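This report refers to the structure that appears directly beneath it.
Note that one protein chain of the assembly has been removed; the remaining protein chains are unaltered in position.
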Amino acid sequence: MGSVFSQTMAVIAMNIRSLPQRIWMSLAMILASAVVVAILLAFLAMAKGFEATLSSAGSDDVVIFMREGSAAELNSVISRDQVNLIEVAPGVMSDANGPVTSAELYVVVDGIKKSSNTEANIPLRGIQERGITMRDNVTITAGRMFTPGTNELIVGAGILQQFDGFELNANVRFGKNVWRVVGVFSSGGNVFESELWADAKVLQSLYNRGSSYQTMRAQLTSPGALETVRAYVENDPRLNLDVQTEANYFAAQGKQLGYMAIFGRTISIVMALGAIAGALNTMYTSVAERSAEIATLRAIGFSSLSAFAGTMVEALVLAAMGGVVGSVCAFMLFDGLNASTLGGSFTQVVFSFELSPDLFRQGAGFALAIGLISGFFPAWRAARMPVVAAFSKVA
Amino acid sequence: MKDLYLIYKNLTRKPLRLFLTSFAIFIAFLLFGAVTTLKSALDSGVELSADDRLVVLNSINFTNPLPVAYVNRVKAVEGVSKVTHANWFGGYFQEPTNQVVTFAVDPETYLDVYSELVIDPAQQDAWFRNRQGILIGERLAKINGWKVGDRIPLSSNIFSQDNGSSTWDFVVEGVFTGNDEQVDTGYAIFHYKYFMETQTMGGDWIGWIILTTTDPALNESVARAIDDQFANSSTETDTSTEKAFNKAFIEQIGNVGLIIFGVVFMAFFTILVVVGNAMVLAVRERTGEIAVLKSLGFTSPRIFRMVLAESMLLSLLGGMAGLGGAYVVVAGAKDAMAQFLPNLVLGTDTALQAFGFMVLLGLVTGLLPAYNALKLNIITAFSRR
Partner (left out) sequence: MTALFDLKKVAKSFVKGKEKISIFDDLNMTIEEGDFVAIMGPSGSGKTTLLNMLGGVDQPTSGEVWFAGERIDSLSEGNLAKWRANNVGFIFQFYNLMPMLNAARNVELPLLLTKLSGKQRKKNVETALTLVELADRAKHMPSEMSGGQQQRVAIARAIVSDPKLLLCDEPTGDLDRATADEILKTLQLLNEKFNKTIVMVTHDPAAAKYAKRTLHLDKGEFVEEGMAA
């Protein structure tokens, strides 16, 4: 008999090699681990994708002004007077063309969602040249920019993908107004791609908004200037506004689907309990079926450690295989999957599931945990299997 | 049945295995019950909404307003019976996160159209008389601990008053309930006139119009007549049944919901497969015993029934416990979730569906080993050992 190590390796090798003979038991164990990992990844990828879509939209040195307590752009109102006051606020950047600010309108229109063929809310943002240049990464991928003062709009790539009727050069009717799609824009995958953009002045007149806007964005002179701006707003009773960085605003909106991550983890953990029970059962059966074999090895002189390790490694290998299967399935089914749901502003947010390496690490951890737990106790039983079992007939 | 004891003993011979198997089944049905309930709660808003009520919305989107004059013009359309209107207030109590679903309505006509709301006549009169009065639903009252006579400040995340404040003071004049347990009572309604006079946006506009027709068969033609009337005006309308509107709104949650439920059901079935496999293996271990029973003169069909009954019992044992667990979880979550999902109840059809799956699990996991037992040749069974 060789060293403890070589004994152990021998038993492990024997167990692993016999797995194909115990095909159903092995498959059950792999399946149990795979499904838990796949589900965990699905939920995390969904939450992650949604969050990424929103959080990448916000900038740290752009602040967003909204009416106090309005929480979302849709609810806010900002008067022309307030816009004027903000333009001259300390901490707000100006350049040769004047203050770097953008007063915007945000109305909701109906579009027909491809997936369900029903009407869903799409934001139509009234914006001006300044607002577009303030946003990083915005590029016109097809067609051209809308001409100010006309019924032209440009459509986000996400809208184009999830909704019917917004193709380039299409005429789109909202109420009595007809708009013409003249361009498609991309913003690097963030939430702005779930919007339609048109000239703010045109929207003001078509939607009877007079000279008022809904939100205002302003470039800060430096990231630290937020407090200066905030103090200015608080000291002026005419400015009953909330100020926050755009990054914070979108981060808060991104949390909307945070419940999805919590829900997903909860479900995965509960499900993992069920799967572990199934896996434990399978491993116990596996040990019971081979009790004579295990006892015989022990009788020959193999250590109980090798019996323990043999079963433990078997469980880990099966769980790890399940983890790989689950990850691959999740990747094929979900990575890049486009979905849209109701976001914080009561409008559709188009996003993609995102399976990052970090998520795979979490999945791998989960799989190994399942292997550890479902292997340990049966391995313990195998290690303590009395040698005499080799000599008695098992009923 | 005389074999019951034998079945029971077979079932309980390995307590650990019995526990693990029924636990896994328990988990599967716990999830199934809870998630199906969640799903049907999401759908129930649709099921409950009256099919004979129509809603008239701005055709651009329901967040865009309608002129108040439309109310009378709609009333004049042939086939229209009762008409009322509502405005979304965007209410919250103290903290913006503590949302209170609040509508500004025309009191008399609103209660007329929403005839399923039940309210004490004295409270109703008091509310009609007090312009600052607010009528709150029973569930909303319970969540916030409000009662008749309370003064409650509600803020709006959309509107402001002339003095710049976005908080309105109301007096609770009444609490309404529903004539059916499933009627949503999680919202509050107050006087439209009070709202219009105090909010700064000015103008006489309303959020949407709700109406009933003299005959549900007329719904479609009435809806068309209304939309035709406003076609090519400055504000076009889109009229549909309340049910269709709610359905479209739920659809907005979109394929995300679909994906979640898909994933959970996939998991549910996988657990059943894993458990089923273990159950089949467990019976296979007993080949020798089954052979002995046969040699004692137990007939094959009898053994078939015993094996099937055992897996059926096991499936029902774990499954019913899981369903019970789901019931408890749902009941526990009901209050916490009441704000979002008022109809969180584990319904009979969910229970029946779960029961169906339990029977199916019992059958599928029982049939194969039972069939094997039926076909088992005593000789080969003995010589195999």
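A and B are the chain letters, set down in written order, and residue numbers restart from 1 in every chain.
Following the convention adopted for this analysis, a contact is a pair of C-beta atoms (placed from the backbone, for glycine too) under 8 Å apart; a residue touches a chain by one contact, two chains touch by 3 or more.
Predicted, not measured: the structure shown is a model, and the values here were computed from it.
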item: Option from B:216, B:288 or B:347 whose C-beta touches the chain left out; value: B:288
item: Touch residues of subunit B, complete complex, unshown partner; value: 2-3, 5-6, 9-10, 12-13, 288-289, 292-301, 378-379, 385
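One rule holds for everything that comes next: only the chains that are shown with their structure count from here on.
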item: Residue ranges of subunit B touching subunit A (in the complex, touch as defined); value: 16-17, 20-21, 23-24, 26-28, 30-31, 35, 58-61, 63-64, 90, 92, 96, 155-158, 160, 164, 166, 201, 232-236, 238, 247-248, 251-257, 259-260, 263-264, 266-267, 270-271, 273-275, 277-278, 280-282, 285, 288-289, 385
item: Contact set on subunit A toward subunit B in their complex; value: 24-25, 27-28, 31-32, 34-36, 38-39, 42-43, 46, 67-72, 74-75, 77, 107-110, 113, 115-116, 118-121, 174-176, 207, 237, 240, 257, 260, 263, 267, 270-271, 273-275, 277-282, 284-285, 288-289, 337, 339-342, 346, 348, 393, 395
